[in-house]
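As you look at this complex, bear in mind that one protein chain is not there, while each of the others sits in place.
Coming up: chain A.
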Amino acid sequence: MSEPTTLPAYTAPRPRSLFEPHRIVLMAIFAVLVFCVVWFMRWDWLPNYGTRLAYGVGETLIMLFSTAIVGFMLAVPIGLVQVTGPRPLSWLALTFCTIIRGTPLLLQLWMLYYGLGSLFAQYPEIRQSFLWPYLRQAWPYGFTALMISFAAYEGEVMRGAFAGVPRGELEAAEAFGMSRFKLFWRIWLPRAIHRALPTLNGETVLQLKATPLIATITVVDVYGVISRVRQDTFLTYEPLLLLALIYLCLTGLLIWGFRLLENRIPTRGA
């Protein structure tokens, strides 16, 4: 027989101070870097482009949110039919996801803009239609390409999320007399979105960083503005560093926003 041993009471480790030696050194190096960037590099152009930069950031954010929201609304049915059927729709959704996810976004964008866009221009019917003022601009093609790409990736995420909702919870909804519509709207969809939130967070960040592609078809987003700065000032690093900082901040904000959403329903052990 072994003696009963009493475990020592658990004491949480003290949080490490911010001012430990190695941290101070790292912070000093970082401060020197920031100082060098500010002091030795050229930033005199910045005030001249303030308005345009703000406009570019706005354009980027509009593109991000509009494509993410519309894309997600498409992703829900795309994911759902792959779980529930009917077969033909499920195959259609699978084919769509495979093709879009299997080809580069840049290629899709150019196919739409240079391919479809120039095709449209050949038809007088289209040139005279009320849609032409939009179709002759670049942003509808950028929006469509980004939106379709988001729908395909998120369709796959939602397929997994729908399939992963425990069968028993859906059964309970059924057993309590919910109609199919209510079951979907009240139980299945919110439960699936809740499960998918962390993934959606990451995907939205990726979507943010896919937006500069639309600068290649002349939509002026924040990347487009920075390119313009580089052409005007013949500077390379300064504008690019600023651009990196801007994307970093936007990403931080996105992650923070999603965290707020995720924390509304606490999950255990995750």
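Basically, a contact is a pair of C-beta atoms (placed from the backbone, for glycine too) under 8 Å apart; a residue touches a chain by one contact, two chains touch by 3 or more; residues count from 1.
Quick note on the criterion: contacts and distances are computed from a predicted model.
Peer 1: Missing chain's UniProt protein name, "Polar amino acid transport system ATP-binding protein", "Aspartate carbamoyltransferase", "Nucleoside ABC transporter membrane protein" or "histidine kinase"?
Peer 2: In UniProt, the chain excluded from the picture bears the name "Polar amino acid transport system ATP-binding protein".
Peer 1: Have a look at A:13, A:133 or A:177 and name the one touching the chain we're not showing.
Peer 2: Of the candidates A:13, A:133 or A:177, A:177 is in touch with the missing chain.
Peer 1: Which residue from A:51, A:137 or A:267 sits in contact with the chain not drawn here?
Peer 2: Considering all chains, including the one not shown, the answer is A:267.
Peer 1: By the contact definition given up top, give the residues of chain A that touch the hidden chain.
Peer 2: 166, 168-169, 171-179, 182, 186-187, 190-191, 194, 265-268
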